[in-house]
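A protein chain is absent from this complex, but the other protein chains hold their places.
Right after this comes chain A.
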Amino acid sequence: MVSAPAVEQERRAREAAARVPDPELPMLTLADLGVLRGVRVEPGGAVVAELTPTYSGCPAMAEMRADVAARLRAAGFARVEVRTVLDPPWSTDLITAEGRRKLAAHGIAPPGPAPRRTGGPVPLVLGATRHAVECPRCGSADTEETSHFSATACKSLWRCCACREPFEHVKEL
């Protein structure tokens, strides 16, 4: 049986971990981004938090791990372990509605639905097939991609043909 204090402890731990900002997109928390897979308090009192990397080479993974541990310690948990979880892989579909709202509010176009993968080989599609991305500043759909890769692995670079502003877009993964 789980005692009430244990449930309360787990809630506190989850809240503390969920508030950690993403190092590269600091307007989002790790919970908004969907990289915080779970937080639990083990019977001995140790907190185990699970994180999943966005991209294989995400350079911020070590800092995320350290930040989560630091927040949990600051919240009074003496024994903290942060584990990496690879399966299932992260997808932009895991970014919460709140996370998408915050991205747009900060001038970053949120991702559309990630491509659905079927069993066969991954098809190569050439030509203009990309969906329209709305300008997060003026809302125009008259936008164009200037580079598929931007300052971080998870974003592409766009410009708005209506308001002429450049903006970033979290690309679907």
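In this text, a residue touches a chain if its C-beta (ideal position, glycine included) is under 8 Å from a C-beta of that chain, and two chains touch if they have at least 3 such contacts; residues count from 1.
Note that in this section contacts and distances are computed from a predicted model.
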* Leaving aside the chains on screen, match the unshown one to its UniProt name from "Ring-1,2-phenylacetyl-CoA epoxidase subunit PaaC", "Molybdopterin converting factor small subunit", "ABC-2 type transport system permease protein" or "BNR/Asp-box repeat protein". => "Ring-1,2-phenylacetyl-CoA epoxidase subunit PaaC"
* Residue among A:Arg11, A:Arg40, A:Arg83 or A:Arg101 that touches the chain left out of view -> A:Arg83
* Asked: Of the residues listed, A:Val7, A:Ala62 or A:Ala132, which one is in contact with the missing chain?
  -> A:Ala62
* Could you list which residues of chain A touch the chain missing from the display? => 21, 23-24, 26, 46, 50, 53, 55-63, 65-67, 69-70, 73-74, 79-91, 114-115, 117, 121-122, 124, 126, 146-153, 157, 171, 173
